[in-house]
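Take a look at the structure set out below.
Here the complex is missing one protein chain, while the rest keep their positions.
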Amino acid sequence: MKTFKPRVLVFIASPRKYGSAAQLAQIAVKGVLDAGGEVELIYLYDYVIKPCIGCVSDNVKYCKYPCIISDDDFNKLAEQVVKSNGLIFSTPVYWYSPAGVLKNLIDRFTSLENAIFHGSRSLLEGKVAGFIAVGADSGVLMTIAYLMSVMNSMGVIIPPWSMAYTHITNPLEDENALRDAYNVGYLLVETIKALKSYGVHIGYKPDVNIRELVELVKDYMSRVNVEKEQRFKLLENLLNK
Amino acid sequence: MKTFKPRVLVFIASPRKYGSAAQLAQIAVKGVLDAGGEVELIYLYDYVIKPCIGCVSDNVKYCKYPCIISDDDFNKLAEQVVKSNGLIFSTPVYWYSPAGVLKNLIDRFTSLENAIFHGSRSLLEGKVAGFIAVGADSGVLMTIAYLMSVMNSMGVIIPPWSMAYTHITNPLEDENALRDAYNVGYLLVETIKALKSYGVHIGYKPDVNIRELVELVKDYMSRVNVEKEQRFKLLENLLNK
Amino acid sequence: MKTFKPRVLVFIASPRKYGSAAQLAQIAVKGVLDAGGEVELIYLYDYVIKPCIGCVSDNVKYCKYPCIISDDDFNKLAEQVVKSNGLIFSTPVYWYSPAGVLKNLIDRFTSLENAIFHGSRSLLEGKVAGFIAVGADSGVLMTIAYLMSVMNSMGVIIPPWSMAYTHITNPLEDENALRDAYNVGYLLVETIKALKSYGVHIGYKPDVNIRELVELVKDYMSRVNVEKEQRFKLLENLLNK
Partner (left out) sequence: MKTFKPRVLVFIASPRKYGSAAQLAQIAVKGVLDAGGEVELIYLYDYVIKPCIGCVSDNVKYCKYPCIISDDDFNKLAEQVVKSNGLIFSTPVYWYSPAGVLKNLIDRFTSLENAIFHGSRSLLEGKVAGFIAVGADSGVLMTIAYLMSVMNSMGVIIPPWSMAYTHITNPLEDENALRDAYNVGYLLVETIKALKSYGVHIGYKPDVNIRELVELVKDYMSRVNVEKEQRFKLLENLLNK
């Protein structure tokens, strides 16, 4: 039986292949390989990714995959994303957030997530992501918190400790960053394997019984009504003092 | 054989038990129960949680669990956190971030995470978290992105779609919010079960071979050195034009 | 004639009076004094500031100044805020954001801002603010961006370069941080003096002619309607390809 080898894409959003983002990405790759995954490195600056033109704001149905912008490299990259199990984003911090080239990629990911409006699931749902940000100045956490919340709201799972960063120009002098970057890769693959072992796809349940939920809340509200009245009385008293 | 019932704590950081944060928390609870978990609701305003006094800045060893602040309710809550498998935080948005009472709780969580400096693992590692934020104005995403990145950097796993929010005063009028809140609970439990099924704890590997990683990067750097030289030459040319 | 001496409050949100936040605050004080201001230092950990109880969510009229929570130190501090011309916040970074004690203060500032719902102006309108954040780890910018956006949305003006931060444990080794902290104080006072010299209070104009604005936008829309139609046609063509 063929063993399952999680497939991980590593996006490097730096114009400098010799820079810190690329270096720490190499470490994450090692973590991926050690945990039994396979990797493809994508240097975003080798591709043309045009800005999103916001079709979804015109009509939620207008945005679909493949993206209608067809004269650049996005759809080619997106295809690899769809086939992958995990994504690692390694970016320099440009003004406290990801490099513009990565922002353009994320904006275009809308076409993958927006499958939810075409009778399907987000094409990113169930994938697993890790994040690396480097910058001599500040803003690494702002960058990572940003990427993490966006990915999660497209349906992506975040493993524990899924971040590595450094403020030091030469990342080789920052042992914590090396260790963290390794773990970004390692724990990503472990998490993919855990999800696989479960057998069941963990995906958004759209078919919840709204009426039941509304009743449930109304019932709850009737139980806390006394507290509400007491609080209003208390506030009124305090205000009129 | 007894079935594994994931244990989920739901922290409600609103002073209003009848408010939107509490209402959506009820929906998340339903999601937890439907997925086979069990729940404990904690209304943070019923407890006294003093501000963190930052011992860790004096000496990393000074901060440990239980927290040395012993004349409030933190350690009691922390004990429940340690025993739990999952955490849901439901907070009103106070100025684009969690209510101060939840911020104090998070600051005090340092004592749980800081176990890494006492020969142990973060006492939050491997737990799974979900987030609900409500506010008539803006800032729900800023609040969620904040909580998510903090939890993750304490070792917590984030399920897909692990967020629910609303800008509408009466959340019962916001079907998306109801659906999302249900999924926050449901997918949380599913993720806990997936991790359990894997059998192996997914935790930070501190024992990486730093020297090996440094060599690996040096080797990589030698391979991209040509690109570095070409780029510098190009930049110099452009600058001297 | 008595010279105008801008009055600046410096809030230190650290439990450690000997810590970096307090040290850089001293530098900012020097900047304030050199520019001709006067200063009062407030160590927040010397005061009790209870969590906001969110009256504004019950009824926008319920929240007013002085705050109805009267058994703590908030109103005393708020009174000084109202009398001040400028505010400097110096905080350690606790999990990528201000210390909980400062978060509680900010949440309670709602009572000052909410004067807009009592026929008045925000009691913070026209004041000027600066920000200092310190932390060995990351998150200083996330902390400052947070504080800055909140203050601004309460009506506060932000001078140029109104931030100082350091990742270095001993801030005296970080010359940039020293220089920046000095400028936080200096430029704060300069900005207060500039606003004073103008003579006119720069405050929110609530009495705009909404109907006129709506007409203006409708007129604009009629002019771009051709572009809208062209774009929709283009998108439809691309989608049907």
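Letters are used for the chains, namely A, B and C, taken in the order the chains are written, and counting of residues starts over at 1 for each.
In this text, a residue touches a chain if its C-beta (ideal position, glycine included) is under 8 Å from a C-beta of that chain, and two chains touch if they have at least 3 such contacts.
The shown structure was predicted, so the numbers you read here are calculated from the model rather than taken from an experiment.
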Residue of B:Ser120, B:Ser138 or B:Ser222 in touch with the missing chain, whole complex considered: B:Ser138
Contacting the left-out chain in the complete assembly, out of A:Pro6, A:Gly31 or A:Pro92: A:Pro92
Positions on chain B where the hidden chain makes contact: 55, 58, 62, 64, 68, 70, 96, 138-142, 145, 165, 167, 231-232, 235, 238-239, 241
Absent-chain interface as seen on chain C, which is shown: 16-18, 22-23, 26-27, 30, 125-126, 141, 144-146, 148-149, 152-153, 155-163, 171-172, 175, 178-179, 182-183, 186-187, 190-191, 193-195, 197-200, 202-206, 208, 210, 213-214, 216-218, 220-221, 224-225, 227-228, 231
For chain A, residues in touch with the removed chain: 14-16, 19, 45, 51-54, 57-58, 92, 94-101, 103-104, 106-107, 109-110, 136, 142, 146, 149-150, 153
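Keep in mind that, in the parts below, only the chains that are shown with their structure count from here on.
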Chain whose average C-alpha position is farthest from chain A's own: C
Multi-partner residues of chain C (each touching 2 or more other chains): 58, 96, 142
